[in-house]
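One structure coming up, written as structure tokens, with questions to follow.
Of the protein chains in this complex, one is absent; all others appear in place.
Now for subunit A:
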Amino acid sequence: MIDALVLQAGLLPEGLNVSFKLLPAILVTVMLASFLVIGYMFKVADTESMWVAGRSIGNVENGMAIGANWMSAASYLGMAALIALSGFYGLAFVVGWSAGYFILLIFMAAQMRRFGKYTAPDFVGDRFNSDTARAIAAVTTFLIGFVYAIGQARGMGLVGLYIFGDIGIPGLSGYQSMVVLMMAITVGYLTLSGMLGATKNMAVQYTILIVAFLAGLYAVGWVNGYSTVLPHIEYGQMFAALGREFSEPFVNGGYYLWIATAFSLIVGTCGLPHVLVRFYTVESERTARWSTVWGLGFICLLYFSAPAFAAFGTDLYANQIGPVYGDPGMTSAAADVIVVLAAQLSGLPTWFVGLVAAGGIAAAIATTAGLFITGSSAISHDIYKRLINPDASQRQQVLVGRLSIVALGVITTLAALDPAAPIAALVSYAFSLAGAVLFPMFFLGLWWENTNRQGALAGMTTGLVIWFIPMLNEVLPSYGLLAGAAGSDGVISPLLAQWVPAIGSALVAVPIVFVVTIAVSLVTPEPDLDTKRLVRQCHSPEPMNRQQAAEDVVSGDD
């Protein structure tokens, strides 16, 4: 696995047609503009006014929202990339990013809906009655947004090369220039959507993205004679030709790494702040459950397609560019654009390849915009307003929010100029973090009423530390920090990297955080009755009002 993660300094996907192309550029613009316009037209759909207008989000629509929310460059580009590059190991991502929704469904979706707090800092702060806990959750949320966005920036930068070519900012490589341009577009998109008050219309966004992806898959399969009506299954016939690296188990990462990765992604799914928000707008717990089922279905639609796309892309690459595996083999930069590359190598028309590329860019920009908003509100609302300056005026808060968006944009750009790993690996660092710090708090907070403030503080701190150690060990050296201590493979301690890999550190972190949280909760005073009643209300099967929070019920019926 380490081989696959070796730094690609220049980051130029070989074989990709790098030049400015007018039609694809227009397609990207049209896609983003349609997100904005439709969001503007459905402006009324923010939660409060939605109930007033008597409109409610149903199972299917919310399921699509879950799908759109979920789909970033990591799903659209990164997953096929890892499957192409790392074969069977790449499937850990397919499994981790889909199967986690079942755990979310059976343990958390409906209870979260009842609790009535939909940002991670709000949930943690209210459940554990602690502003410190809220602050740790806010910092974690900010960090998740940052780390997650690095992967998106890498994806945008690479695919952007196909659409806009090398724009040649002096002193920067073509890829780096594109990262700068794309992040500028993202911040512009954020500003525009803020000015228009455009709430994202996720259902439309999902439809556009999945159509672009599936159209690409079907066209590539058809043109090359790989597949006809069901490429998701038909690629099975190609295995004999694909080379053993594509399917042989545990050649690019052993069994332990596979399990660690899949586990981290699963618990990360259940701990990611932006996933929880999707249960906010539904009218009942029943809708929360069924829309999760629909959401998983919509996600699977893409996830069944990604391995097929990877198989097609790998075969085309081997036939037209060179051997995929071995030395030099396919670079991680080429792998990250394999979805676009496959369309291009199939000789499809430029506008069509552009459609596939535009889908990837739109997914990345929309996701990054969402992450930046979540991250900045964690800073302006949870840290600045709650902790630093309780008397902050609306204007001051908005200012802090804007500044933190700019700060996020700058640090993300800097970190993405010379990224340490492929898209999917970068994003999985964020999942490890969410899984290690937030998932145990959500799970224990909802399922064991005696989890208390002290336990939560100890647990979250432990989770942060365990997440950070492998990041220090494996990832920071490639940014020049502690590089002196690192060996020739860029890792300080290979043994630590083997057992606590940054990509799957939650496998080690989650059990430890659970034990710490439970132990500390047991030896310190139980939470007060109000808090316990809050938790109990989350498990009562009695339906609640549409917009009621468990808190209202508990405080209302004495």
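We take it that contacts are C-beta pairs under 8 Å (C-beta built on N, C-alpha and C of every residue); 3 or more make two chains touch, one makes a residue touch a chain; residues count from 1.
We take it that contacts and distances are computed from a predicted model.
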{"item": "Choices \"Pyruvate ferredoxin/flavodoxin oxidoreductase, beta subunit\", \"ABC transporter permease\", \"Nucleic acid-binding protein\" or \"Sodium symporter small subunit domain-containing protein\" - which one is the UniProt name of the chain not shown", "value": "\"Sodium symporter small subunit domain-containing protein\""}
{"item": "Listed residues A:Tyr40, A:Phe107, A:Trp351 or A:Phe468, member touching the removed chain", "value": "A:Phe107"}
{"item": "Touch criterion as defined above, residue of A:Thr207, A:Asn224, A:Ser284 or A:Ser493 at the omitted chain", "value": "A:Ser284"}
{"item": "Touching residues (missing chain, whole complex) on subunit A", "value": "56, 88, 91, 94-95, 98-99, 101-103, 105-107, 129, 232-233, 236-240, 247-250, 255, 258-259, 262, 266, 283-286, 289-290, 292-293, 296-297, 300, 303-304, 307, 447-450, 452-453, 525-530, 532-533, 535-543, 545, 554, 557"}
